[in-house]
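A protein chain is absent from this complex, but the other protein chains hold their places.
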Amino acid sequence: MRNVGIIGLGQSHFVKSRTDVTYPELVREGAQLALDDAELTMADIDAVVVPLAPDALIGIGNGERWLIEAIGATDKPLMRVNNGGATGATAVEAAWMHVASGMFDVVLVAGADRVSESMSAQSVLNKMWDVAYERPYPQNTITMLAMSAMRYNHLYGWDESDMARVTVKNRRHASLNPHAHLRAEVSVEDVLESRLLSWPLKLGDVCPSSTGGASLIVASQEYIERTGRTAAWIRGLGQNTETFWMGDRVGDSHVGDHADADALAVAFRHAYDQAGIVDPKTQIQVAEIYAPFSSVEFHVIEAAGFCGQGEAPALLAEGAFHLGSDGVVVNPSGGTQCTNPIAITGTVRVIEAATQVLRRAGDRQVANADVAIASAIGGDHQFYSTFVIANHLDPIGTR
Amino acid sequence: MTSAPEPAQARFYAQTWDLSYRHALGSTVGVFLDGIAEGRVRGRACPSCARVLVPPRSYCDRCSVETTDWVDVANEGVIEMMTIVYEGFKGLPDPPYAIAYVTLDGASTALLGYVRGVELSDVAAATAALAIGTRLRVQFAAEPQGQVTDYWFEPVQIPAS
Partner (left out) sequence: MSEELIVVLTSGHHAAAERVDDRSLEELIFASTSAAISMAGLTPDQVDAVVISGNDQTDGRIISCMVTVGAAAGVGKNVTTIASGPEHAFTYAVMRLLAGQGRNVLVVGWSKPSESVEPEHAELVSADPFYVRPIGMTRQIAAALQASVHAAPAEAGTDYLAWPLVAEAGGGHSDGVCALILEARDSADRRPGAVVRGMGWAMDRYELGDRDDLIAGGFDSALQQATKQAGPSFGPVESVDAFAVGPSNERRIVERVVARIGSPDTAMHSSQDELNPDFAAGLFAIWRAARRVMPDAQPQPVARAAAVATLGFAAQGTTVVLLSNATEV
């Protein structure tokens, strides 16, 4: 199988809104950062993959068609991925596929989001649901995750203070990350006193609506060696899909509980098997895992195999998963909870994972980072994309 | 050297997508809604995994086969998960309101619905009253509109306010 490495990365400094650029210009901004990073131009790019999630959030249908001039992709093969919140990561999988197929050597992933420009994001996201049975209800991303949070807390005996500790950790990490959107540190009390949105989720538990661009460039091993480059290697990747019906994930007949993320664990196993990871706790130093709300981080940590189901909150309370702690550091960038430009959030996870193993993470650098994982979640905890990224192609050892 | 001109101010274009749809629901949903109008909740069984799917679908996505027998499930069941919304969102109802997934007795999967008849202003009391495992009863609209909001849930015992 053809090995594929990441040879260029770029991401904006994410903010709430950008009035200085249009959507195509924002995509161009991210693409240019990655091209500059790789010292390439569009003439060197063989194909393009655009992560672009709901059209309604940026206010144009099939916005990928609008991008061609802005990113200089005229006459190049270009396609767009939309797997909901996982889009940015699934686009990287798609780019990997372009190279691994043998058809292309150098592929650009470039996208952007401007979520706050949609004045009706949760109303838009309400339209994800089944037209007959669920659309008449005010379901959106906050209610669906509120329900899995309260169920997790009930099953495993945790509470809102545990959730708040995730926010505290991520905001501290984000304060060290110049690309992050929400960078102000907070205390547990700040989170617990913040406005209640959909019980038990409060403003302090949820992600912002972020605006910015992100891009990366993947290439074949043959190209990387021929051009004498350094790369962050994609050692394994996985994707899995859960049933859409949240009501099927509870009760006696469920295969995976809506409190847990069992289908994500399967996606991690695919990536781990490819990469030769048998013991995540000792073989992985960094986890950039998609968790838009505090509560989500727990079951993703568990699905990634860093501890058993229901155990993450206690470990976090003891100081695990923080920058500077022993063991895997979770979301040293601040994660999706501090920066969520929906269409490209998954790409940012891969970019951050690669940045860590390339030892370019500055103040948020995890010491001895050789192997990182990245993941993203789409739909109602339905689509899962996972990656193992390493700075070498040798068998992955233990620490 | 002349610098590139800047606009006098940032400009915006206000747009509303006013897209209307008339979604074909199919016969399975139609039978379900007919049942609701008669005060019954119907599920549909998968011949392969034997789950009774509520709400009913014409195929089982776990087995990828068509569902077959219609099964009337009970009008009572337990809360599997729920939330109470306190924040208003554009295009969604005014808060506060509670929604829950309830597994009705005889069903294998949980059904989404509003929960009414519970005082929501005290979040601690309300969430305790709607804890996982609490039994709820299905109520039906006196004048059904042919939508899933023709049913909702209420506590089997209405708590004293």
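By written order: A and B. Residues from 1 in each chain.
What we mean here is this: a contact is a pair of C-beta atoms (placed from the backbone, for glycine too) under 8 Å apart; a residue touches a chain by one contact, two chains touch by 3 or more.
Given the structure is predicted, the values throughout are model-derived calculations rather than measurements.
Novice: Could you tell me which shown chains are touched by the chain that is not displayed?
Specialist: Over the full assembly, the chain not pictured touches A, B.
Novice: Give the residue, chosen from A:Met42, A:Ala56 or A:Leu176, that touches the chain omitted from the document.
Specialist: In the complete complex, the chain left out is touched by residue A:Ala56.
Novice: Who touches the missing chain here, A:Lys16, A:Lys127, A:Arg229 or A:His392?
Specialist: Counting the whole complex, the residue in contact with the absent chain is A:Lys127.
Novice: Considering the whole complex rather than only what is displayed, give the residues of chain B touching the chain that is not shown.
Specialist: On the side of chain B, residues 13, 15, 17-29, 57-59, 61-64, 66 touch the unshown chain.
Novice: What is the set of chain A residues that contact the non-displayed chain in the whole complex?
Specialist: 1-2, 22, 50, 52-56, 59-62, 64-69, 73-84, 90, 93-94, 96-98, 100-103, 124-125, 127-132, 239-245, 263, 266, 378-380, 382-383
In this text, only the chains that are shown with their structure count from here on.
Novice: How many Å are there between the centre of chain A and the centre of chain B, using C-alpha atoms for each centre?
Specialist: 28
Novice: In the complex formed with chain A, which residues of chain B make contact?
Specialist: Result: residues 10, 12, 15, 17, 21, 23, 25-26, 29, 49, 51, 53-55, 61-62, 80-87, 89-93, 97, 99, 101, 103, 107-114, 123, 126-127, 131-132, 147-149 of chain B touch chain A.
Novice: Within the complex, which stretch of chain A touches chain B?
Specialist: Its residues touching chain B are 19-20, 56, 59, 119-120, 122-123, 126, 131-134, 136-140, 142-143, 146-148, 150-151, 154, 195-201, 243-248, 250-253, 255, 258-259.
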